[in-house]
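I have placed the structure first, in the form of structure tokens, so that the comments after it can refer back to it.
Every protein chain except one is present and positioned as in the full complex.
Let's look at chain A:
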Amino acid sequence: MGAGRLYAAVVAGGFRRYATYRAATAAGVFTNTVFGLILVYTYLALWAERPSLGGYDQAQAVTYVWVGQALLSTLAIGGGGAETELMERIRTGDIAIDLYRPADLQLWWLAADLGRALFQAVGRGVVPFAFGCVFFPVSLPGDVGTWLAFLVALGLAMVVGFGIRFLVALSAFWLLDGVGVTHLALLVGMFCSGMILPLNVFPGALGEVVRLLPWSALLQAPADVLLGEADPAGVFVFQAGWAVVLLAAGRLVQAAATRRVVVQGG
């Protein structure tokens, strides 16, 4: 079996695994829609006070909300991706099994997480987004090219998201209990990805800094491509750059971490 086919099978497995829980998916769709509704009204009030805040008009701000709700679980910005399971396997020692599989640890989990993300995008993302487009004034691109660019940016965002969460998960090799790190990752992720407020609304230097961090590749970057607020090529370079840096860092940490593993004889 070629390596490509192996990882493709893992992607498909990750997709099918999440697709199994239909009731949970429906519940997630409902919850994302409710949160979207709440956020949309607060954004409408904000943009009513300051039209064209952050360079968005009201319709763009509304679109941003629904893109955010569609991508929250897809990119696991609030946690709940492959890293949760990976951390548990490190804590329990099951990671030893993963390490003697004839597959690369990082690529294996990247593939599994991509499968999950692809399902979440289709299963949990599309419906809240469509709901928002039907019931609120949104700003969507008319040309296919922008939509394709959005999908490319989304794919890159998935890789960057995994890169961040893989590093978070590997910290369990040293800390064992990953609850604290998971919380911190959630906190930074929500703030710096633009999930709580678009990054272009952040004031002054703070806004400049958060837009350079890897988290801005998650939500802000694809959203700006979709809204026609950013040059797709520049966004792709930014996202791909962070993806490479994060995956390389993951490799280094993984090498250091696996030297620590001691498999107890049984």
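Worth a mention:
Definition applied: contacts are C-beta pairs under 8 Å (C-beta built on N, C-alpha and C of every residue); 3 or more make two chains touch, one makes a residue touch a chain; residues count from 1.
By our rule, contacts and distances are computed from a predicted model.
Chosen from "ABC-2 type transport system permease protein", "ATP synthase gamma chain", "Sulfate adenylyltransferase subunit 2" or "Formyltransferase/hydrolase complex Fhc subunit A", the protein name that UniProt gives for the omitted chain reads "ABC-2 type transport system permease protein". Looking at A:A19, A:L186 or A:L213, the residue that reaches the missing chain in the full complex is A:L186. The chain omitted from view is touched by exactly one of A:F35, A:W108 or A:F131, namely A:F35. Considering the full assembly, A:I196 is the residue among A:L148, A:I196 or A:V209 that touches the omitted chain. One chain is missing from the display, and on chain A it is touched by residues 21-24, 26-28, 30-31, 34-35, 37-38, 41-42, 44-46, 49-50, 53, 175-177, 179-181, 183-184, 186-187, 190-191, 196-197, 201-203.
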